[in-house]
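Some chains omitted; the rest stay in position.
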Amino acid sequence: MNYNKIAGQNIQRIDAISDGVFAVAMTLLVLDIKVPIADAIRTEAELAEAFFALMPKFLVYFLSFMTVGIFWTGQSTQSKYIERSNRKLNWITLLFLLFVSLLPFSTAFLSEHITFKFAVGIYWLNILLLGVTLYINWRYAYKNNFVTIADDQKESVDSAISKRIIIAQTLYAAGAMFCFISPYLSIGIIIAIQINYAFGIISNRKEKK
Amino acid sequence: MNYNKIAGQNIQRIDAISDGVFAVAMTLLVLDIKVPIADAIRTEAELAEAFFALMPKFLVYFLSFMTVGIFWTGQSTQSKYIERSNRKLNWITLLFLLFVSLLPFSTAFLSEHITFKFAVGIYWLNILLLGVTLYINWRYAYKNNFVTIADDQKESVDSAISKRIIIAQTLYAAGAMFCFISPYLSIGIIIAIQINYAFGIISNRKEKK
């Protein structure tokens, strides 16, 4: 028997390692917000000032938590349908988790160099690679019949998941382009896209129509 | 099919990511207690002195571990009843976890500036946001019939969970107000409230009556 035929099929463990990596990534992000040191602070006003000086860090933190949250939601939505796995799907997931685990770096990099196009570009590249691996994950699982969906819903679920990733990535890429005008504007647009996806403002309106 | 209709329903994964974030938050807190460096220590007495100088840090650590523990207990109590989810409930939970992941920062901030009202205020704000998102989490799940409770217990469980959050938050807010007299007093009162909730001293007396 070929080892590759039996490896990577432990779907419960794939879910568990994913949640673990996501949870650590979410929580490590906060280590980038350094507490102002006591020696430099003498009055309440100075402490408040030092705190509000951290606001750009909090902004980036919020951005990154949403990024991690969006991709976690995306992956957990997919994984509800994916009930079998093989060695290749296992490794596609691990590659996706590699880019999740790089987010604390990209976030800290952006946070430290928020006025530079290059930093926005690196952050966007991380988001792109997350999108690409998540997309490959779904398409591979779907094509190899690792998913369990009622037959009459199969195509529409597939289309909904695939479209979502493509449209979101197109918007992120467009948002990232604005860094050539202003990195702050670019980050603002990316956050706006993410808030829309997280809270579904535009799509909700459509549903009500 | 609209993607938003299928996203965020993976309730097992929501529980798993929650436990992951809580576990890391609980454990990261300890990194704030820095071990005294060997060079400065020559005798047993000096080492003991350096250790006991860390007591304010341990106090804040204990406070924070209880805070995390109380909200973990609160969320796990709710989640035992919540058996379904949608995209919105998914994001309410993630928002709650965002504030959990901020606790190591608020804790370190309070620990470093324990004599300042402002630091107590930030810590309290974190507790407030945890309470608000946990409350919204329950009310949203309850109103949208995502909970599974025997019909004759439904209202009393709902009332017990909702009341608990509101009363606790009222007490925390009152405790935080004491920082205008003394930050130490304020922290002392918050710890007293938490010990009461953790070990249920007052409510136990009531039960026995």
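Labels for the chains are A and B, by order of writing; each one numbers its residues from 1.
Just so we're on the same page, a contact is a pair of C-beta atoms (placed from the backbone, for glycine too) under 8 Å apart; a residue touches a chain by one contact, two chains touch by 3 or more.
This structure is a prediction, so every number in the text was calculated from the model and none was measured.
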Assembly size in copies, with 2 chains present: 4
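The working rule: only the chains that are shown with their structure count from here on.
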Turning angle required so that chain A lies on chain B, C-alpha fit (0 to 180°, nearest 5): 90
Mean-CA-position distance for chain B and chain A (Å): 25
Contact set on chain A toward chain B in their complex: 15-16, 19-20, 22-24, 26-31, 33, 35-38, 41, 44, 47-48, 51, 62, 65, 69, 72-74, 76-77, 79-80, 153, 156-157, 159-161, 163-164, 198-200, 203-204, 206-207
Interfacial residue positions of chain B with respect to chain A in the complex: 1-10, 12-14, 16-17, 19-21, 23-25, 28, 87-88, 90-91, 94, 97-98, 101-102, 104-105, 108-109, 112-113, 116-119, 122
